[in-house]
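A protein chain is absent from this complex, but the other protein chains hold their places.
What follows is subunit A.
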């Protein structure tokens, strides 16, 4: 594997929920260091696409490869696909980190407990080493003082920064952000975006589903506009936001400006 191997590669991804086809053939590549921002209206399928990357949603058709390794899939009785190899699934998932809209921290564990959980339980790192690393990443997201706090006793912004620290602690090949600021009070959005901005500047591979257009324009190396389950337009941020071609995208950008 060399640097040219895509961190995430999606080929002709389809997803159906019953008769509703949410994704209608999406192909997307994120190379190491890419920051891909995925934008689009609600119901455009952007979260579903992101959740297919770590198989929280299973594709109905299509291939997904993480750092060159394609998920082994097998057909299900209802005409969809499911992961065929649980060990492979767990191995690939452990190389990805997802930040959720609703944080999804484990409420019965402290901040430190949340951050060391995956390194210790999944990656098999010793507790001492995991704690040392956790303190570094907590320092990075500005939560060094909070390691003994429980999630419920923190603000939404702090919880989301803790969730980002939890992802950083596994040193993922790619970070997946699923609308990371949508559940936050407006005054807390900035602190989370600043952390993500710093990470983007470090050339970490990211796929970011977001409604924060000015942020996407700032940090993304590549912007993808989804409309009705298809990629309608993609390109560098200057082009997408400065010179959008498709009428839908023009209208979308006007509507949120």
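The criterion applied here is as follows: a contact is a pair of C-beta atoms (placed from the backbone, for glycine too) under 8 Å apart; a residue touches a chain by one contact, two chains touch by 3 or more; residues count from 1.
We take it that contacts and distances are computed from a predicted model.
*Asks:* Refer to UniProt and select, among "Electron transfer flavoprotein subunit beta", "Anti-sigma regulatory factor (Ser/Thr protein kinase)", "Putative transport system permease abc transporter protein" or "Hydrogenase subunit", the name of the complex member that is left out.
*Replies:* "Putative transport system permease abc transporter protein"
*Asks:* Which of A:6, A:59 or A:151 touches the chain that is not shown?
*Replies:* A:151
*Asks:* Which listed residue (A:117, A:191 or A:212) would be found touching the missing chain in the intact complex?
*Replies:* Answering carefully, the residue with contact to the hidden chain is A:117.
*Asks:* Which is it among A:93, A:161 or A:222 that touches the chain not included here?
*Replies:* A:93
*Asks:* Please output the residues of subunit A touching the missing chain, sorted low to high.
*Replies:* Per the touch rule, subunit A residues meeting the hidden chain are 54, 56, 86, 89-98, 100, 102, 104-110, 117-118, 121-122, 150-153, 170.
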